[in-house]
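First, the structure itself, so that you have it in front of you.
Moving on to subunit A:
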Amino acid sequence: MRKLMKTTTSALAALAIAGSVAQAAEVEVLHWWTSGGEAAALNVLKGDLESQGIGWQDMPVAGGGGTEAMTVLRARVTSGDAPTAVQALGFDILDWGAQGALADLNEVAAQEGWDDVVPAALQAFAKYDGKWISAPVNVHSTNWVWANKAVLDANGIAVPETWEDFVAAVETLSAAGVTPIAHGGQAWQDATVFDAVAMSTGGPDFYKAAFIDMDEEALGSDTMKQAFDRMAFIRANVDDNFSGRDWNLATAMVINGEAGFQMMGDWAKGEFLNADKVPGQDFLCFRFPGTQDQVTFNADQFMMFDQGGVVSEEQAALASAILSPSFQSAFNVVKGSVPARTDVSDADFDACGKQGMKDLAAAAASGNLFGSMAHGHANPAGVKNAIYDVVTAHFNGEYDSETAVEELVDAVSIAQ
Partner candidate 1 sequence: MAVSSTDTAIRTGRVTRTLIYLVLVLFALFYLLPLYVMMVNSLKPLPEITGGGMMSLPQIWTIEPWLKAWSTAQIGVEPTGLRPYFWNSISMVVPAVAISTILGALNGYVLTKWRFRFDTILFGLMLFACFIPFQIVLIPMAAVLGFLGLAGSTAGLVLVHVVYGLGFSTLYFRNYYAVFPTELVRAAQIDGASFFQIFWRILLPSSGPIAVVCVIWQFTNIWNDFLFGASFASGEGAPMTVALNNLVQSSTGVKEYNVHFAGAILAALPTLLVYIVAGRYFVRGLMAGSVKG
Partner candidate 2 sequence: MGFLDIDNATKSYGSVEVLHKVDISVQEGEFLVLVGPSGCGKSTLLNMIAGLEDITSGEIRIKDAVMNGVHPSNRNIAMVFQSYALYPNMTVGQNITFGLEMHGVPKPERDKAMADVAKLLQIELLLERKPGQLSGGQRQRVAMGRALVRNPDVFLFDEPLSNLDAKLRVDMRTEIKKLHQNLGTTIVYVTHDQIEAMTLSTRIAVMNGGYVQQLGTPKEIYDTPANLFVATFMGSPSMNLIDANVRVDGNAVYADTHDDKGGEISLAFFEPSAGLKSYEGQAVTLGIRPESLTDVEGADQRSTHVEQVKNTVTVTEPAGSDTFVTTTIGGAECVGRMRADADVAAGRETTFAINMEKAVVFDPKTEARIL
């Protein structure tokens, strides 16, 4: 027993030496991008490194939006065999940074000027204690609405600008016998919608106070109750069959004209493109009403595990390749997200992509760029999941709005 515990802790302590199991001139990359488009995009990175004579040992573990990969990562770290680079999100990166398990990339960052081109809100998740510890790949923004243009046109609906417009549009669709909102009843999808609704209802300051600062007053406020009421309205306007549905099946409903809107991150675009739909012609993308100026984001990054005090050549090469404008552009065009640096040319992007880049730059400049609560960029995993519990219980009718607010305050305080 004692030996075992010693092993665990010493494995952590000895990370410095043990991380170098991956052979020289080779990077081992743990990630969960396994579906066609994503993997093809990542292959660009692999090719880039191989052209520099660096091998790529692939370690894909899909599932649960990275949950499985994080589980595997724990096992790998505990066994003293951490991969070179690991795809990670938000607070997970900071947690690992706090372990002292990650490499210091400041040298590369200084050379390439990351501090100037990466938005500050994003840097908050890529740096720990003033040190760059991971390389951001992209920025997904999550407060998008996707709409079927034909359905909207047929019912004389313009792009809604405010919550009231949105309510009117939804009611028009409902009256016309179209499912107004396509939604998949999974906790993270409920929370994605909640993110946007909370931002729209209370504005950026409220969002920051409630989700980022976890201020009890904001969490328990009437504004929060109003946000839950709006969630109830959305719940009333999804089809009966939403529960458990995969997000892409909900997207398919919009594509097929069975539903008018879907609130989903920018990755939904891939589904439209895959179905040969053209942005602007067949489908529309716009910010959730009332959040036109804000961008809630989540960003995929590759954290670099410490390989013995110094950043290895391969790691530096990988980090630099990830942040190179060419890869940022090539990858994000395929992925549907936007580059993590704001100085990349938008020439290769489509209409939605171009708008996304513009929005990001503007939001970053005006201090309207916020980490998405639903995607683990506002608060730590425990809190995020506690909020999930409440949002999802409310969405499924277990709590009324008032109870939900009370539960939310409790849940967040237990989870901290």
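Regarding selection, all candidates are chains of the complex that A comes from, given by their letters.
In this text, a residue touches a chain if its C-beta (ideal position, glycine included) is under 8 Å from a C-beta of that chain, and two chains touch if they have at least 3 such contacts; residues count from 1.
What you see is a predicted model; the values in this text were computed from it and never measured.
Engineer: Consider subunit A on its own, then decide which of 1 or 2 touches it in this complex.
Structural biologist: The single touching candidate among 1 or 2 is 1.
Engineer: Candidate 1 touches which residues of subunit A in the complex?
Structural biologist: Its residues touching candidate 1 are 4, 7-8, 11, 18, 21, 28, 30-40, 42-43, 46, 56-66, 68, 71-72, 74-81, 140, 246, 248-249, 252, 255-256, 265, 267, 270-271, 274-275, 335-336.
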